[in-house]
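Only one protein chain is missing; all other protein chains are in place.
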Amino acid sequence: MISDFTYLKPGSAKEALKMLAEHQDDGKIICGGQSLLIIMRQGLVTPEYVIDIKKLKDLNYMTFDPKDGLKMGATTTHRTIEKSAMVKEKYPVLVEMEEKLASIQVRNWGTIGGNLAHADAAGDPAPVLMSMGGSVKVASASGERVISLDDFYTDLFETAMNHDEMIVEVIVPPRPAKSATKYQKFNLLDSDQGIVAVAATITLNGGGVCKDARIVLGNAASTTIRAKEAEKVLIGAKLDDAVFQKAGEAAAAECQPVADIHASEEYRRHLISILTKRMAKAAWEQAKISG
Amino acid sequence: MEKQLLRLNVNDQNYEIYINPKTLLVEAIRDHIELTGTKRGCDTVSCGACTVVVDDMAVKACSVLAVQAEGTKILTSEGLEVNGKLAPIQKAFLDEGAFQCGFCTSGMLMSSVAFLNETKKPTEKEIRDGIEGNICRCTGYNSIVRAIDSVAKGKYTEDKV
Partner (left out) sequence: MNKYTVINPHEPFKVINTHIHNVDGWAKVTGRAAYTFDIKLPGMLYGKILRSPHPHANIRGIDASKALALDGVKAVVTGKDTLGIKQGIWRRYKDLCDEQILPVDKVRYIGEPVAAVAATTEEIAEKALDLIEVDYEVLPAVFEPLDAIKKGAPEIHEGFERNINVTRHIEWGEVEEGFEEAEYIREDWFRCGGQAHMCMETRCAVSSYTPDKKLTIYHSNQSPYYMQGLMAGVLDMREGDIRVVAPYVGGGFGGKFELDGAIFCTAILSMKCYKPVKIVYTREEDFIASKRRTPMFYYTRTGVKKDGTFCAREAKVFTNGGAYTGMGATALYLTGFFHSFPYRWKGYRYDGYRVYTNTLPSTSMRGFGAPQAMWCSEQQIEWIAADLGLDPIEMRRKNSHQEGTILPGQATIASCGIDQCYDEITKWIKGKGKLPANRSIGISACGFMSGGIFNWFDSPYSFSSAVVTINQDGTVELHIGAQEIGQGSNTTMAIICAETLGVKVEDIKVHSGDTDHCPPDLGAWGSRQTLMTGNATKMASENAKKQLLEFAYAQSGLNIVYDLDIKDRWVHAIARPERGEDFVKLVRKALRGKDGQKIVGRGYYTPHRKGMISPAYSYMLQGVEVEVDEETGKITLMDSMTAHDCGQPINHLGLIGQLEGAFSMAAGYGYLEYMPYEDGKLMNPNLVDYKMIRAPEMPPANIAEIDTYEPEGPYGAKEAGEGLTNPTAAAIGNALFHRFGVQMKECPVRPEMVVNALKEKKEKEAAEKK
């Protein structure tokens, strides 16, 4: 049973931040509520004030320019991203990821800001965005700062945000030339949360050598993590199956998955190795043909 | 907790109800407005039995606070039929036997309606993804997929008002 709370409905982001400043210890932001209401029902969080930012127009936007890349207001829904022709053209992997994120109902109401803030290590957007070098702009009543997703996740369901801060924008840098990102989660049902997931971005130089690689693992530790050892295997290498295999093994070795009823720790490592190999290769193949 | 006034528009009808702000949309619809066609089948936003259409989007009514739906237009299974005339999707469900116990049916219909409005010529795969959020323990889904497909293919166009 959800415990009682006072419902606050700010009219602007600024007002929301003021309320948040006031209730930073006993308040909670609700956006789509897709995750929050479940944990509230389980009694895991019991805020006294709930600040509803779902309908804030000033946080609901999507823009792209070749220099700054993609900017999405925090309340942009999953479905908006999925259906955006612009996103499909510039960042097709985001659309592919969104199409497999939960069901249409959840994507219709759930938001990108809420998803990233919820900090579930099994979330889909974080690995993909992190792999593309994404960041979030967080704001409080006293100012704004941009945090790279690399530094955003600190522990299980914990982020680098202070209690008076909220995500206002998600930023994805423009895609470099000869670069591609691929993402896959392993799950039992088509759009389930991943048992593990891997996002891989491969950037090639003119000679077809791997100039940069960012491998990000979902649900392979208490937070979304970079697989830096795997990246080392890839960067500077002339890519082939043997290298992908080695990268997979490196990722499997460096992750810290936790066993549960769906998969043992060993099996999770095995899956990480397979998916890393596959995604790195898929990204490479895509990067070769991309401008 | 003091109750607050909430105005909801459900099936083109305005309602005024007094609720605790923690009331979920599904509770407002079922317990306060007393439209019980919308069901609940889980506590984890997993089953889709509570699906309603909010501003043309399928949404799980157990995942939304009722207060968040203020100012929207909500459609439930009771709102599909007009003066005894069934909507195409309802007819298709009857023709294909796309329900058994019927407990998932309201939610399934609402997912289907929103899906059909959005997707004009769906592939079978798209239809299946379109109802992925709805569990049906009885039918095995294929009859539901056939029903949606037949509406999409225009089998009931002459019925459209």
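Letters are used for the chains, namely A and B, taken in the order the chains are written, and counting of residues starts over at 1 for each.
Operating definition for what follows: a residue touches a chain if its C-beta (ideal position, glycine included) is under 8 Å from a C-beta of that chain, and two chains touch if they have at least 3 such contacts.
None of the values given here were measured: they were computed from a predicted structure.
Peer 1: Among the chains present in the display, which ones are touched by the chain that isn't there?
Peer 2: Computed over the complete complex, the missing chain touches A, B.
Peer 1: Give the residue, chosen from B:6, B:61, B:104 or B:151, that touches the chain omitted from the document.
Peer 2: Per the contact definition at the top, the residue touching the missing chain is B:104.
Peer 1: When the complex is taken as a whole, what residues of subunit B touch the one chain not shown?
Peer 2: The list for subunit B reads 30, 34-44, 46-47, 49, 76-78, 80-81, 86, 90, 93-97, 99-106, 109, 124-125, 127-129, 131-132, 134-146, 149.
Peer 1: Pick out the residues on subunit A that sit against the missing chain.
Peer 2: For subunit A, the residues touching the absent chain are 1, 186, 188-193, 261-264, 267, 270-271, 274.
We adopt the following convention: only the chains that are shown with their structure count from here on.
Peer 1: For subunit A and subunit B, let me know how many angstrom lie between their CA-based centres, rounded off.
Peer 2: 30
Peer 1: Help me check something: in the complex, which residues belonging to subunit B touch subunit A?
Peer 2: For this pair, the touching residues of subunit B are 1, 4, 20-22, 24, 43-45, 48, 51, 54, 57-60, 62-65, 67-68, 111, 114-115, 129-130, 132-134.
Peer 1: In their shared complex, at which residues does subunit A touch subunit B?
Peer 2: Of all residues in subunit A, those touching subunit B are 2-7, 9, 30, 32-34, 37-38, 40-41, 50, 52, 54-55, 79, 99, 102-106, 108-109, 190-191.
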